[in-house]
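What follows is a structure written as structure tokens; I'll ask about it next.
The complex appears here minus one protein chain, its other protein chains still in place.
In this document, chain identifiers A and B correspond to the written order of the chains, with residue numbering beginning at 1 in each.
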Amino acid sequence: MSAALLKHWQRAMDWRWLLPVLLAGGLVVAFAIPHFRLLNNYVQLVLICVGINIILATSLNLVNGYMGEFSLAHAGFMAVGAYSSALLSMKVLPVVTHPALFHLAVLAGGLVTALLGLLVALPSFKVRGDYLAIITLAFLMIVKSALENIDAVGGPRGISGIPRLTTLPWVFCWTAALVWLIRNFVYSSYGRGVLAIREDEIASDLMSVDTRRVKILAFMLSAFCAGIAGALFAHLLQFISPRVFDIVKTTEILIMVYLGGIASIGGSILGATLYTVLLELLRPSTVAALLSWLPAVVFNPLNEYFIRHLGMLRMIIMPLALVMVMLYWPRGILGMREFRGFIPLGDRWPPPAVRPRGADVA
Amino acid sequence: MTSASVYWLQQILNALQLGSIYALIALGYSLVYGILTMINFAHGDVFMVGGFLCFLAATLLGLPFVPTLLLTMTATAGLGVIIERMAYKPLRNAPRVSAIITALGVGLFLENLTLAFYPYPQHVPPLLLNVTWRLGGLALSSLQLIVISLSLTLMLVLDYVVRRTMVGLAMRAISWDKTYVPLMGVPVNLIISITFAIGAGLAGAAGTMYSLAYPVIDPYMGIMVGWKAFIAAVVGGIGTIRGAMIGAYILGGVEIIVVALLPSTYRDLVVFSLLLALIVIRPHGILGAPRAQKV
Partner (left out) sequence: MKKNLSRFLNLLVLLAAMALVGCGARAPKEETIKIGAIVELTGDMPAVGASSRNAAELAVGALNHAGGIVIAGKRYRVELVTEDNAAKPDQSAAAANKLITQDEVIAIIGPNASLGAIPAAEIAEANRTLLITPWSTNPKTTLDTASGKPKHYVFRACFTDPFEGRVLAGFITGKLGARRAAVLYDVASEAPKSQAELFRQTFERLGGNVVAFETYTTGDRDFSAQLTKIQSAKPDVVFLPAYYNDVGLIAQQARRQGIDGILIGSDAWSSPELVKLAQGAVEGAYFANHYSTDIATPVAREFIAAYQQKYGKIPDDVAALTYDSMGLLFQALKTASAPERQAVRDAMAAISGYPGVTGDIRFTPGSGDPVKSVVMMQVKGGQFAWVTNAAP
């Protein structure tokens, strides 16, 4: 029975219009939710966070999963994007009167971060593996420390009062756009170069893969996306400070990536969604509300001994669960595998039943 | 003694103390990396657990210094072996990054477990009599001297073990080649466990001394110290023992000098920039030898 189900699933995924329809539907839903208040603000906030985390996880997966490096600088990229876009939208651009300029600020934040990504890419020519990890870690600490020392950007106080311009439809658009960008990069010749570098850098260099250019592009794209995610984050929270972008934040993004699966865009989406939603669901007040229908005899002791301490318990259980997942799926849940809808038609296995006219269309 | 030289001598002592503690932790990273090419990110938290075990031994059991130190070292060594057996051994053939993430997970678990028991910072009772001698303006603390000398002793013992004993020979052999050495009758799993035990035991000793030198302990204290010791190990050349020691003292020295010369706000910035520069100039660290890659 499951074999037939699988075949139907694959047939559905092979429909040419699948992704455009899904995107259009998603866009409609994303606009409808805030407009018709289908879900309350808190749930919308969670959805926006999921979107931002998807961007972060997918962009980190590009460097850590597809290219096989170990970059710890992602929170630093996020910080740079957040700060630059916040400063732009607060000091330079008249965002309040022209909300469309918000996207310019976000884009600018991404571009500034991309330049920084170039800086991080440079040491990666000579250095690989754990030494690159140190360099990226040092970079993260330097960004954080620099932001704490520059009083013009608020120092340790950070920037507050950033206009709240991130909304669900815009986050959906940016997430879809960046995931599409990364997916196209991965399945382009640059992307194949990235995979080649992961497998054997020396051999790929000999086989005329321009490793320098590929590494620069990969780091810059990863940083660009992280910067945009940071910009969206800043305009959501309305307050950023260096403390938010520390090694703990990088660790969270790493967990999302490795949990969902390395070298898998679908995996990053899964990991980001799972992590964000689970963390929110496991709040003591949420669990208490969900279980409030239980009779008081069962609920009260449960509340006293378990739910009240859920804040503490979930931080013990989540890392343990992560370790368990790693032991059973060392590459993550969807590691090295991909959601069929993202793979170009020509690369799919088994091949689609109906071939498009003309050459292999990606 | 001029006041300037007194000032600098004081700072040198501070640097030696800080460096000694970093060294003990950095050795754990280097040992594990040398033998498994794996970065054990839970190491900083093992250090933190060592500090808490020292606290427990001193308050619950009321033990004096030497039994506390031995008990803590033994307990953390055991913890290291348990972590290795349960979380790292199954992943020996998996991609390296999975082991790293598992290590991060184990670290988080240790932090939050300790937090669940001790949400408030705790004060460690002074087990060592801390006498301060004033020599012409210089404040010499007996605690500082004990920390420095004890750390150096432990490092010398480790160096002896690795260079002169059969166990050390086995460790060095396995770090060189893992496929053919077992065929020569070396019990790989046992040696790996011993390596973890030694590394964790040293971290436990570092935790004890740290919690006596800075008697306020909290579950998050291992994070920054762990990352800094890791950087020290890499700067010195990860995988080498002498390198870890040198890197740690350099890091301690740079930290103290930067604060002594510049406004303390720039400490992290300058330290990490210098380290970045060092790694870029000499990627394999000071004593690290680049392993030739066969194509």
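Just so we're on the same page, a residue touches a chain if its C-beta (ideal position, glycine included) is under 8 Å from a C-beta of that chain, and two chains touch if they have at least 3 such contacts.
Every value quoted in this text rests on a predicted model; they were computed, and no experiment measured them.
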item	value
Option touching the unshown chain, where B:Arg85, B:Arg172 or B:Arg267 are the choices	B:Arg267
Which of A:Leu291, A:Ile317 or A:Leu345 contacts the chain that the document leaves out	A:Leu291
Given A:Leu23, A:Leu122 or A:Met312, the one touching the chain that is not displayed	A:Met312
Interface with the unshown chain - residue positions in chain A	40-43, 45, 148-149, 155-158, 160-161, 164, 237-239, 241-244, 283-285, 289-293, 311-312, 315
Positions on chain B contacted by the hidden chain, ascending	3, 7, 10-11, 14, 17-18, 115, 119-121, 123, 130, 132, 134, 139, 141, 210, 214-216, 218, 220-221, 223-224, 255-256, 259-260, 263-265, 267-268
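Please note the rule applied: only the chains that are shown with their structure count from here on.
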item	value
Mean-CA-position distance for chain B and chain A (Å)	33
For the chain B and chain A complex, residues of the former touching the latter	33, 39, 87, 90-91, 94-95, 97-98, 100-102, 104-109, 112-113, 115-116, 119, 223, 227, 230-231, 234, 238, 265-266, 268-269, 272-273, 275-276, 279-280, 283-285, 293, 295
Touching residues (chain side chain A, partner chain B) in the complex	64, 70, 123, 126-127, 130-131, 133-135, 137-139, 141-142, 144-146, 148-149, 202-203, 247, 251, 254-255, 258, 262, 309, 312-313, 315-316, 318-320, 322-323, 326-327, 330-331
